[in-house]
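One chain of protein is taken out of this complex; the other chains stay put.
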Amino acid sequence: MNYQHILESIYDEIRPFEKEGKQADYIPALAKVNPDQFGICLTTIGGTSYKLGSAETRFSIQSISKVFSLAYALGILGDDIWRRVGKEPSGTAFNSLVQLEFEHGIPRNPFINAGALVVADILLEHLDNPEDDYLRFVREISGNPTIDYNIEVATSERESGYLNAAIANLLKYHKNINGDIEKVLGFYFKMCSVEMTCCDLSHAFLAFANHRKPFSFSSVNLTASQVKRINAIMQTCGFYDEAGEFSFLVGLPGKSGVGGGISAICPLRYSVTVWSPRLNKKGNSIMGIKALELLTTKTKESIF
Amino acid sequence: MNYQHILESIYDEIRPFEKEGKQADYIPALAKVNPDQFGICLTTIGGTSYKLGSAETRFSIQSISKVFSLAYALGILGDDIWRRVGKEPSGTAFNSLVQLEFEHGIPRNPFINAGALVVADILLEHLDNPEDDYLRFVREISGNPTIDYNIEVATSERESGYLNAAIANLLKYHKNINGDIEKVLGFYFKMCSVEMTCCDLSHAFLAFANHRKPFSFSSVNLTASQVKRINAIMQTCGFYDEAGEFSFLVGLPGKSGVGGGISAICPLRYSVTVWSPRLNKKGNSIMGIKALELLTTKTKESIF
Amino acid sequence: MNYQHILESIYDEIRPFEKEGKQADYIPALAKVNPDQFGICLTTIGGTSYKLGSAETRFSIQSISKVFSLAYALGILGDDIWRRVGKEPSGTAFNSLVQLEFEHGIPRNPFINAGALVVADILLEHLDNPEDDYLRFVREISGNPTIDYNIEVATSERESGYLNAAIANLLKYHKNINGDIEKVLGFYFKMCSVEMTCCDLSHAFLAFANHRKPFSFSSVNLTASQVKRINAIMQTCGFYDEAGEFSFLVGLPGKSGVGGGISAICPLRYSVTVWSPRLNKKGNSIMGIKALELLTTKTKESIF
Partner (left out) sequence: MNYQHILESIYDEIRPFEKEGKQADYIPALAKVNPDQFGICLTTIGGTSYKLGSAETRFSIQSISKVFSLAYALGILGDDIWRRVGKEPSGTAFNSLVQLEFEHGIPRNPFINAGALVVADILLEHLDNPEDDYLRFVREISGNPTIDYNIEVATSERESGYLNAAIANLLKYHKNINGDIEKVLGFYFKMCSVEMTCCDLSHAFLAFANHRKPFSFSSVNLTASQVKRINAIMQTCGFYDEAGEFSFLVGLPGKSGVGGGISAICPLRYSVTVWSPRLNKKGNSIMGIKALELLTTKTKESIF
């Protein structure tokens, strides 16, 4: 498969859409990103990377971090994690308090904000130095020791994060947060603030694409079955209220972030990360989704 | 792969659960089925079938019919069908009127009852002899010309089907049913009443497992892309409010029915149907889910 | 108190609003009513009536009928009625199915459609000739033997009444309708179709205004306490999702209808009915609410 050629033809096809949508602007650090950027990096299971555009530019990974934090917490707790968070699609906007109230504090899945806050609480409970430990894992899985938090982004999100604070308080009310609310929110926003490139993420997600190779890092070890189950959750819950649409159009497990990034995997074939800041109304990158749709169409490789 | 051996070892492992759960009993015809039955049939893409237990016993396919009706309607309308029904997981019980009211009459997906009623309305609008045409398609796709409706079941469901009648009226109120409500309900229940064996269904679902072969029947033709998209919807929406759990445990697109059947596919490898009437609280066959979970574990073949 | 003078000064003050709002037009019979009409009739506890405008013109009483049907059913069942219908304000639009689903088929109160359908079912269960008996009661309480159903309106509502049919089916599903759904809907719409004048209604509501006089009619007898309790429900639930606003502005128990009528009472003082077809967004008569607000302001007579 000539992936480089495919990436180029994809880019030609999606350029007409490069001014559609608007980047996230609820915090200054995201608002000031140049929205007219596009990057993609595909890494095959053999380890070869193909890239195009701003594939080496760092961006705020935001909710893509939820995959790493879930992997870490699953490694610690194993199946006990499912006592505190579900694995069903939410069927509503990603930040809905309604469902949380009806379901008495058990978030529907670890990829909505409520679920990720519970996961953050779990990591805080079990790690000696949560911020250092988490960063070490992300650096190791992506093979890039220079990856770091963006403190400005984390602080800025924390200061305006009233909705997440509402969710955290509701979780605490339902006794599904054990730690201090401020610490959980602080850690959650820090994890979201990590900055990575398409190539960093593509490298990191390769660990999820190849369940035949041990998922083994200094502090996080998962079985093949656990890796596949994270993929299953990415498939049904990875795109806020657009998981069905993404599954339908693209047919790959993946996770998007409000910074404009999308990481996805084609099991036993490749991992891919695309980035472009302009979002659709559901909060997913417009060019990103189009690029991935074309990728599975042109390669005829999807999970279905 | 020695599938026959695998089926046998699965059966040994799940026998301890054979008395768990209770069959559907809201209509007499379902209540009188012997609940202590189990059958499974796996058909490889090459056409070989492996079976075990009551694989040749007919049962009420119920909601599995929603896959056939969606395929038929998609063949007729193409992407226009998505104007009338969504493709997102529902996130609530399969029969919820709540979401329908909030979303002004557009069902979340074609596999909840509301969505299947809209699909039934579409078929009634476009087919000359809907009941005959539909039956012909099901017979053809399963290769069994003796398959038929069970009129007693259909009548009985219609008579007690107040919740579905409420949904149909709500859809009509929101102008998402064009035909006569009674006719739509009647046709919907007839499609659910079809009786098939595990082997019939396994044969039928092979058409969804192999998108490299044309999906071409006398009245229904789908592109490879359309077939894959039906699979994507089975993956995210095929198991009522347990789609995430099934995706997590089994990792295959599929569809369950309240009669105790589950049909699933492993793309480009096989289709499989399992049947056992005892259901869990979410309405899915207990032994059926366990059998499929073991199948993907033992074969190491899943989509992830 | 010079009520006639007060009515005239009210009319002067509200004339600037006479073109605001739009009449109900979901059925032809309501759409063709001349919207530029206004009538009011106030009847004191002593029996004197004061009227102005189209006070002798018949209009469709619609939901005002829910007061009569509740009185009838309460006379039959006594407090047992509260096993099948609540007495709390609904807090949502009058036709919401959501709350009904969450509360398993027990409508919040007898003045939302769901509650009135349950009341209709109760009357059908207990009356020999429901339609005749109900009409006899309405004629007797209003002192006008010529009052009648409008068959055209009833039929027309039934034919387009998909939302009410959805509600009735949902109630039946939850076993809170015992009779045949079609009969319940037919009787419900007939009761709504009754046509009365402001003076008819004013006379009829006098029976609720004076709990010191026996509420005693050929087939319906209520205690003083029961009369007061119907007033309490009118106070908290009589105006769809605007009960609080009406209580706040007007301060009298009352009941509105989509035909543009509002009947209200000032206990131990008077009953009053106002009619004007143009409605606000919540479905209540614009001039009607303004007139009643001015009435309690000018007379300084409210319940608070």
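Per-chain numbering from 1; labels A, B and C assigned in written order.
To be clear about the criterion, a residue touches a chain if its C-beta (ideal position, glycine included) is under 8 Å from a C-beta of that chain, and two chains touch if they have at least 3 such contacts.
Computed from a prediction, not measured in an experiment: that's the story for all the values here.
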Could you tell me which of the visible chains the hidden chain touches?
A, C
Determine which one of C:Gly86, C:Pro130, C:Gly186 or C:Gly260 touches the chain that has been left out.
C:Gly86
Which is it among C:Glu101, C:Asp121, C:Glu157 or C:Glu242 that touches the chain not included here?
C:Glu242
Contacts of subunit C with the missing chain: which residues?
86-92, 99, 108-109, 211, 225, 227-229, 231-233, 235-237, 241-245, 247-248, 251, 253, 267, 297, 302-304
Which parts of subunit A face the unshown chain closely enough to count as touching?
96-98, 101-102, 162-163, 165-170, 172-173, 181
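Just so we're on the same page, only the chains that are shown with their structure count from here on.
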Intersection of the contact lists for subunit B and subunit C
none
Go ahead and name the chain pair joined by the largest number of contacting C-beta pairs.
A-B
If you average the CA atoms of subunit B and of subunit C, how far apart do the two points sit, in angstrom?
47
Where subunit B touches two or more other chains at once, the residues are none
